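This is the structure I have questions about; it appears just below.
Only a single protein chain was left out; the remaining protein chains are all shown in position.
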Amino acid sequence: MDYYFIITTLMKIVGVVFLIILPMVSYTVYAERRVSALIQDRLGPNRVGPAGLLQPVADALKFILKEDFTPAHVNKFYYWLAPCLAMVPAIATIAVVPFGSTLFGVPMVIADINVGVLYVFAIASLGVYGIVIAGWASNSKYPFLGGVRSSSQMISYELSLGLAVIPIFILVGQLRLTEIVNYQIAHGWMIAPFIGDWLNPVKWLLAVPMLISFAVFTVAIFAETNRLPFDLPEAETELVGGYHTEYGSMKFALFFLGEYAAMITGAAIIVTLFLGGWHLPVPWWGAEGFQWLLINGDAPGWRGVLGGLFNIATFFAKVAVLLIVFIWVRWTLPRFRYDQLMRLGWVFFFEIALVNIFVAALIIAYLPL
Amino acid sequence: MPALLFWIFAAAMLVFGAAVIINRNPVASALSLVISFLGLAALFMSLDAYFIGIIQVLVYGGAVMVLFLFIIMLLDLRAEKARRINMVAFAGGIAVALALFVQIYLVVSQLRGANATAPALADPAADDVRGVGLLLFESYNLPFQIIAVLVLVVTIGVIVLSKRELR
Amino acid sequence: MATLGHYLLVSGLLFTIGFAGVLLRRNIIIIFMSLELMLNAANLSLVAFSRFRLTAEGLPNYNAQVFVFFIITVAAAEVAIGLAIIVALYRARQTTNVEDITALKF
Partner (left out) sequence: MAITVSRPKLNWKERIYLPAILSGMAITLRHFKNMLFGRTKVTMQYPEEKWDAHMPEHYRGAPALVRDTAGRIRCVACQLCEFICPPRAIKIIPGELPSDDKFAKVEKYPNEFDIDMIRCIYCGMCEEVCPEQAIFLRKDYAITGFTRADMVHDKEKLLEIGGVMEGVVLKWNEKK
């Protein structure tokens, strides 16, 4: 057994999940509350710690210290199972996402498997079980409706989710996420090819279907993570709390955190597929004139370490920007009606994604890249 | 280690597969089936068929079983009341199933190469997505398109079936 | 190490479980799930064959995996149409018990 590999992998798992994802989840909740407050001309939580920065800690303490109550009418086993199922897929998805170049020569991706994106879709599609089981096990009207809505919504939007990324695979010829990032480093980001052979007009023509893919994919991620304007499974005004109406204390917190973790992994996938992953080109005027400088962890000594850290920071900065956009959209748009949601998924996005594949395929097949 | 994983996942798959037909509650059956399929996907991966394994999770775990659950919840199927079992039919069913298994066992035990362990791959990191994909679009292009038409027909069929009121 | 025989026996056992489910259960949805179990048992043996009989280049025989791909596709289509039929049947008869559905025409 290769102990070096096992130890570095364990360190990556612990580092990503406990040092990056979980703090990021709690601070996304904080950001959600602050940004929504600012949008609504309020201040938001600003009491605990400087500028309210310790609010997530207070929230966690509150959830842990609350009485762990199980209603009498629920289906006990599944009632307890559901919150666990809500959290696991969201975290497991991050395993294949390359969140940095290399650090001390170790590639910054937990599992670089050749079915990368399919793995993401497969695990993400298991996330629906937590919601459906919660709705069913609660043995109560509104949670049940939330669960049923969630299952049909997830199935509907998985279609456009899968179809939207096919142009990328036609272009890159790989499902491996690290390869997709490497392609973008060499040829420019999918939706903004401004490095590599950026003078080629075909690249810019190709950016149009990529942009459509990006839009469809992002909207589908909104739907898959139950974010407004597609938060029908937990629509407060219609279904009280939706699938987690009957849940309290830490079990509710797991649903809540699972939703935000899914949001973070969704944003990470979008960044990896369309926005260049951990890549950030730096303009440089050197001896040979203008060029884009590639910073990664390959350089020897401390410069390599700094470069690797810079890549990780770039990746999560991009994710954070996307999360702010998620929050911004949430507090702008009203909720869709259920039939509108289904119509949008099946009649518009499905067709757009399908036509988009053909357009991208034609461009790639008949125009010199 | 891989042998141990094989036994764990095979056992999980079989136990939860049995749970599917033992459970009285359809929802519990469907959830057991999901776990059984996940175990099966793990077995596929132990056979270096990563693409098929992921497709298994994606299609069965993510779509088919959600559809099953959706329908079970839509029809509001409750757990069956413990009905009186027709003992003769029950014993007959068990006997036929056992006979089938014994037959399978005999066939497998006489199979040439049944004791062979998996031969080493020439390239352990072979891209099976590429392999399956090339084969699918070159040798099996016609069947693939027929399947595509079949899926289209099924889509239309499902819409027709669920639109019309059966009397 | 697991041998081909192990995989085939596990596959056979899974098939037997599915077969027993079809024989013993009366709920049409459970029968349907048992059918899926049997299909997947077949998939397992196909994939096992593909891994244990390598091609000349030393790669798994992807022909079998293409078959499995087709089986999964067709099974998914079959589930969709089958569940639609079950829903239609349930609307007409308010039951999913096969013993109550004996008429060919109603």
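Note that the chains are named A, B and C in the order they appear, and that numbering of residues resets to 1 at the start of each chain.
Rule of thumb we're sticking to: a residue touches a chain if its C-beta (ideal position, glycine included) is under 8 Å from a C-beta of that chain, and two chains touch if they have at least 3 such contacts.
Small disclaimer: the values here were computed from a predicted structure and weren't measured.
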| item | value |
| --- | --- |
| Which displayed chains the unshown chain touches | A |
| Contact residue for the chain not shown (choose from A:I13, A:V329 or A:A361) | A:V329 |
| Sole contact to the chain not displayed, among A:I13, A:I39, A:A320 or A:M342 | A:I39 |
| Residues of chain A in contact with the chain not shown | 35, 38-43, 328-329, 331-333 |
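In this text, only the chains that are shown with their structure count from here on.
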| item | value |
| --- | --- |
| Overall pattern in which the protein chains touch one another (line/ring/star/complete/other) | line |
| Whole-Å separation of chain centres (CA-atom averages), chain A against chain C | 34 |
| Chain C residues counted as touching two or more neighbouring chains | none |
| Per-residue overlap in chain B, given as positions that touch at least 2 other chains | 51, 55, 63, 67, 74, 128 |
| Residue numbers on chain B that touch chain A, as the complex places them | 1, 27, 31, 34, 50-51, 54-55, 57-58, 61-63, 66-67, 69-70, 73-74, 125, 127-129 |
| Contact set on chain A toward chain B in their complex | 1, 78, 113-115, 118-119, 121-126, 128-129, 132-133, 136, 144, 147-148, 151-152, 154-155, 158, 175 |
| Chain B to chain C touching residues, read off their complex | 2-3, 6-7, 10, 13-14, 17-18, 20-21, 26, 29-30, 33, 36-37, 40, 43-44, 46-49, 51-52, 55-56, 59-60, 63-64, 67-68, 71-72, 74-75, 77, 80, 90, 93-94, 96-98, 100-101, 104-105, 108-109, 111, 113-123, 126, 128, 131-132, 135-136, 139-140, 143-144, 147, 150-151, 154-155, 157-158, 161-162, 164-167 |
